[in-house]
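Every protein chain except one is present and positioned as in the full complex.
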Amino acid sequence: MTVTFRVTPPSGMDRGPGVDRPAASFDLQTLDGRRLGLGNYAGRPVIVNFWASWCPPCREEAPLLVQLARRAPQGLAVVGILYQDTAENAQRFVDEFGVPYATLLDPQGTAAIDYGLTGIPETFFIDRTGMIRAHQVGVLSQADIDAKLRTIAGP
Amino acid sequence: MRAAILLALAGSALVIAAAVLLASSRPRDLSARARAIESTLRCPTCQATSVADSPAQAARQIRQVVEQQVRDGRTDEQIRGFFADRYGTWILLDPPTTGPDIVVWILPAVVVVGGVIVLVRHARHARQANHDSGTADLATRQGGPRLAESAVFGAMVLALLAPIPAALGLRPAGAPASGGAPSTTPTIAQLEAWVAADPSDARILTQLGDALLGAGDLPEAASRYRAALTVDPAADAPKLGLAAILIESGRPDVAVTLLDGILGTNGASADALFMRMVANQQLFGRADARVRADAARFLEVAAGDDVRRTTVESLLAASDANQSSAASASPGSPAP
Partner (left out) sequence: MIAAGGYAFTFLGTGSAVLGLIAAIQALRGRWPSGIAVMCAAASAVGFAGASVLMIVALLARDFSVSYVAQVGSRSTPALFTVSSLWAALEGSILLWASLLAVVTVAAARWVTSRPPDRRPGVLAVLHALLAFFGILLLGPGNPWRPVFPVPADGPGPNPLLAQHPLMVIHPPLLYLGFVGLAVPFALTVDALWHRRLDDRWIADASRSTVVAWIPLTLGLTAGAWWSYAVLGWGGYWAWDPVENVALLPWLTATAFLHSAMVGRRTGALLGWNVALVSASFLLTLFATLVTRSGVLQSVHAFTLSAIGPLLAGLVAASLIGTVGLAALRTPAGRTGSIGGIRGAAIMANNLLLVAVAATVMAGTVFPLVVEAVDGSRVSVGAPYFERIVGPIGAVLLGLMAAGPLLPWGRWTDRIAWRLVTPLFGAVVGAVAAAAAGLGAAGVLGTAGASFSLFATLLSVARRSRLRPLSVRRQGGLVAHAGLAVMALAIVLAASGRADAEAQLRPGQVVSVAGHRVEFLSTAAGSSSTGMTVEASLVLDGTAFEPGPRLTVSSLSNQAFATPAVRPGVLGDVYVALLDADPASGTVTVRVSTYPFISWLWVGGVVLALGAALTLAQRGRGSEAVIAAEAAAVRAGG
């Protein structure tokens, strides 16, 4: 508990004590019934995106994340974690946007608590060594993605 | 009588103390402990309610975690630390007793102690004064200094008027804020700190450019705008800033090209119209058809209370007056 004050620019910027710390691991069930954890992506940069089908900004940023996951620069993986939503609604969202990456169910909210979530969407950028390097509260723009991707790119 | 009073006092104190002891000797069950912890944690998705009170789902999930950890035998501090670690100390409803937050903890004591001192001194003073004369000294302060009164009045007027210039440049209260953009005017130093923390935020870079432009540092402002454009080539705001710099530094012609680009995709940008009007005015004079067209279009699209309206209206009126003399200006010549 060394961080007493957080310097927060007005909005949409990095927030939270999560940056430059190891990302919390999780092991959850996917929409299609597999188990998946952060460990499955060892050695790859990962973007963890918390979302829900009822959240309009999530709809706004979904196409960008879909596009990014398709390109997968430098072996990048994208993982969605569902926040306070039903599997059916989430499946409809996944079909609508053609989401190619895994969506994890977090019914107990344990992953949300481990990541200190204060709302959605929130997105964490995790580098190859499993450290969180950037964090976005609120909707992602292409510029946000490009800039924050840089923090987890490279070896 | 004294003895009876003391007896009654002692007796009631004894009974109350016994009742309190009895109450505190009852073991606190785990759910009471969990509740006590939950009431010191902030519900992360609410305004100001605690995890204990909030009906929100996020609060319910945290309650489950707290109850589990209480059952697992973790201490109160460990559990609170668990959440502070994940959410920051912001999640704790109590301000810490270290650092600047100590102010809020000491203040009540300061007020009480200070008040007692003032009162005691007042009482002593009153007793003294009673000894000395016992007469009221209403007259002594009569005819207070005129100068001081004028100063107070001046300061009041100043306080009332000071916010007006700031207020004039602002939009009306009901107007929606532009999508979540930083809405205050932070200092250049603050903006530079934010840019240093995240050099890839086009909005902050643009704000910094605006601030530098306001401070008259054109080269530095230009470099910030360019940086913003590198991050977000589609953004209009940095281009407007660059256009302003170009006009300021005597290249309205280049500014017009830039503004043509903006207006090509967003013809209703009041800012761009206004600026192109200014640039063309410098190039061709106020009676030029392009200036008048932009001015007219500006009046169509600008907000009803836009302060620039008056400028534009007076420009149109003035150019109406010498329309005939300006008719010779070559209309429609392509922008350089």
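Note that the chains are named A and B in the order they appear, and that numbering of residues resets to 1 at the start of each chain.
The working rule: a residue touches a chain if its C-beta (ideal position, glycine included) is under 8 Å from a C-beta of that chain, and two chains touch if they have at least 3 such contacts.
Bear in mind that the values here come from a model prediction, so they are computed numbers and not experimental data.
Remark: the omitted chain is touched by one listed residue; of B:Leu30, B:Leu119 or B:Ala318 this is B:Leu119.
One chain of the complex is left out; on subunit B, the residues touching it are 1-2, 4-5, 8-9, 12, 15-16, 19-20, 22-24, 26, 28, 35, 39-40, 42, 47-50, 53-57, 60, 63, 89-95, 100-101, 103-105, 107-108, 111-112, 115-116, 119, 123, 125-126, 129-130, 134, 136-138, 140-142, 144-145, 148-149, 151-153, 155-157, 159-164, 166-168, 170-174, 177, 182-185, 190, 304.
By definition in this document, only the chains that are shown with their structure count from here on.
If you average the CA atoms of subunit A and of subunit B, the two centres end up 29 Å from each other. Subunit A meets subunit B in the complex at residues 1, 3-7, 9-14, 16-18, 24, 84, 108-110, 112-119, 138, 141-144, 146-148, 150. Within the complex formed with subunit A, the subunit B residues making contact are 44-45, 57-58, 61-62, 64-65, 81, 83-91, 96, 98-99, 101, 180-184, 186, 193-194, 197-202, 204, 231-232.
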